[in-house]
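With one protein chain withheld, the remaining protein chains of the complex are depicted in position.
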Amino acid sequence: MFKHIIRRLFSTTFLLLAVSFFTFWLMHATPGNFFDSMRLNPQISKETVDRYEKLYHLKDPLMVQYTHWVINILHGEWGYSLYYNVPVTHVLGSRLFNTFILSFASLLLTWGIAIPLGIWAALRHNQWVDRTLSLFSFAAFSTPGFFLAVLVLYAASRWGGLPLGGMHSPNYDDMGLIERIGDTVLHLVIPATVLSLSSMASLQRIMRGNMLGVLRQQYILAARAKGLPEGVVIYRHALRNAFNPLVTLLGYEFAALLSGAALIEIVCSWPGLGSLLLTAVRSKDVFLVMSSTLLASVLLIIGNWLADILLTLVDPRIRYGKEN
Amino acid sequence: MEKKIKPRGRISLAFASLRRNRFSMLCLWALSVLYGLAICADFVCPYGYQDEDRDFSYCPPTAIEFLDHGKLVRPFIYGRTLTFDAVHRRVYVNDYRQKYSLHFLTGGRLFGVDPPSRFYIWGADARGRDLFSRIWYGARISLSIGLLGVIISFVLGLLIGGIAGYYGGWVDNILMRLCEMFMMVPGFYLMLALRAAVPENFNSVQVYVSVVVILALIGWASLARIIRGMALSLRERDFVLVAKTLGVPDIIIIIKHILPQTISFSCATLMLTVSSYILAEAGLSMVGLGIQDPVPSWGNLLSDAMEIVPVIFAPWILLPGLFIFIAVMCFNVIGDALRDAFDPMFREGI
Partner (left out) sequence: MNSLLSINGLTVAVGPKILVDRVSFDVPQGKIVAVAGGSGSGKTTIGLSILRLLPTPLSVTQGSIIFEGRHLLDVPVREMQNCRGARIGMVFQEPLSAFDPLFTIGQQIDEVLAAHTELSKRERYKKVLETLLEVELPDPQRAYKSYPHQLSGGMRQRAMVAQAIVCGPSLIIADEPTSSLDVTLQVKIMELLGRLKKKDMSILLIAHDLGMISRVADEVIILCQGEIVEKGPVGQVMDRPQHGYTRELVMSAK
């Protein structure tokens, strides 16, 4: 198992480099030199421009530039944001954290609701509960998240109750710690719910499908033949087997979350990585674009790793392989 | 001979079961209506998509009147004048002295009214452009972009996945690493990054093509992986060995023998991918990075709706979202039904 992890480490590092190079090349394929606009900007001092020119070896061929960029990244130097007028690292940190909070809340909601619903639907196979849930799932799955966000915000504006976007209330700084947490949670409700909705729908269907598939298996019949109470059969044997394959989904879910969150962040004015990237792209802020994309990829990879490790821990067939 | 008949049998069996599913047939009809109206937009819509009239900014949907002083007459609309109420909000008041008849089949269009009046079935946007017209012209963009993107993704995915699965070994390794590279960046981020590389001075056609290419690039990788998995198991089958011993070149084997077997499952995935591409384009356009104004797409029509204030006072600007929902849902239902129809093969392959 250990060897497996090391091998993955190698291949993903290599892939990360490839992705970063691809992004780098993409940025430089854009006509219009970023540093020209930087140089022309009166707000940025000449020293800063010179410093960055030196750091990034802009006069040198592409490969050299790229190598220096990578080295700089590893040293914690992620570039300079033209739009925000600060080094990129100053902006990334807090934005990353905000996206995390949103993704995490959404994950909790999704799995907390979809798994029980999926089990319920499987146990009431083809009865009205199952069919209604199916229909809802379809509708939820097909609703564009950003559209739903707009609708929910509209509803919230009419009927009050929830804040209309952003992450903090205006008087956030005056609040105590508990109040601050409560305030953030309140602001989280709309974006997290909208974000969860479509993944909730698909997860529920998958759980239901898995559960139905498992219930058809021989070992479920065998468990009943052993005289085990139905509760044990379902919640000990069927559930675990149905749930297991979903663990890898957790990793991909993370990727989908990052992606979906971006748009919802924008609509709900949630200050996260996605809205940062949007601003960066709109203003052709090269370093910010590359850094955000790189960071998003890193997060995804970590998510996938976690999923792999979790799966290994949870499925003895993978953990132990064939020994005898 | 037997082998050639089998795949066809499966496909027609699957489509037969699809036809039996009433809900998916309903969705198929709905989609045909959507596409039909999009194609006939020039005829069906009373106005061009750029036709603006600032005097009628955010004009609500126009009511069609059938009774004039209690008598049934040819349908008409009242003239409207713009006034401001006590809190300086715009209100359109009907002018009962002015009547404009609804004309049918004039000027190459299905219906319309005489100028200077304007007939807004579903209301107007900020610049007084007819939302109804813009939605159907927008349908052309939104519904076609998804399809084109999927076609390209598919060709890419089928070829690369087929080759990787068929040859295995280092070819497979390299191609799969390539796939992973694309799958490693979350979809929306990849879209934005690719979009950032598109020059700013592109005209609308070039932007359209760029968006198609971008969409294709975000989706081909997962497709290729699935195809590769199926190809890997298919290449051990007898008919492949027979073809090889007969000296058929590899690429022909892949295209003529292996890929057709994957088509069945691919169809279901195709439908589901179209729906995700439609969503992706809508999202991109809504934040201003996709199709640009004045060319309408359902996504950029929604960008007006991103501010709360316009939505509160002109809720009809949310309509494009409804159509996105309908189109996406229909594709999802059909794709899901297709997947269930091909279920036994789905199980075998995976």
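The chains carry the letters A and B, assigned in the order they are written, with residues numbered from 1 in each.
FYI, contacts are C-beta pairs under 8 Å (C-beta built on N, C-alpha and C of every residue); 3 or more make two chains touch, one makes a residue touch a chain.
A quick note: this is a predicted structure, and the numbers were derived from the prediction, not measured.
Participant: Taking the complete complex into account, tell me which visible chains touch the one left out.
Facilitator: Spelled out, the missing chain touches these shown chains: A.
Participant: In the complete assembly, which of A:Gln43, A:Asn171 or A:Gln218 touches the absent chain?
Facilitator: Considering all chains, including the one not shown, the answer is A:Gln218.
Participant: Of the residues in chain A, which ones touch the absent chain?
Facilitator: Output for chain A: 217-219, 221-230, 232, 237, 240-241, 244, 315-317, 320, 322-324.
Criterion: only the chains that are shown with their structure count from here on.
Participant: Can you work out the whole-Å distance between the CA centroids of chain A and chain B?
Facilitator: 25
Participant: If we count contacts the way the header does, which residues on chain B are in touch with chain A in the complex?
Facilitator: 177, 180-181, 183-190, 192-200, 275, 279, 282-283, 286-289, 302, 305-306, 308, 311-312, 315, 318, 321, 324-325, 328-329, 332-333, 336
Participant: Within their complex, state which residues of chain A touch chain B.
Facilitator: 11, 14-16, 18-19, 22-23, 26-27, 29-32, 138-139, 141-144, 146-147, 150-151, 153-154, 157-158, 164, 255-256, 258-260, 262-263, 266-267, 274, 277-278, 280-282, 284, 289-290, 292-293, 296-297, 300-301
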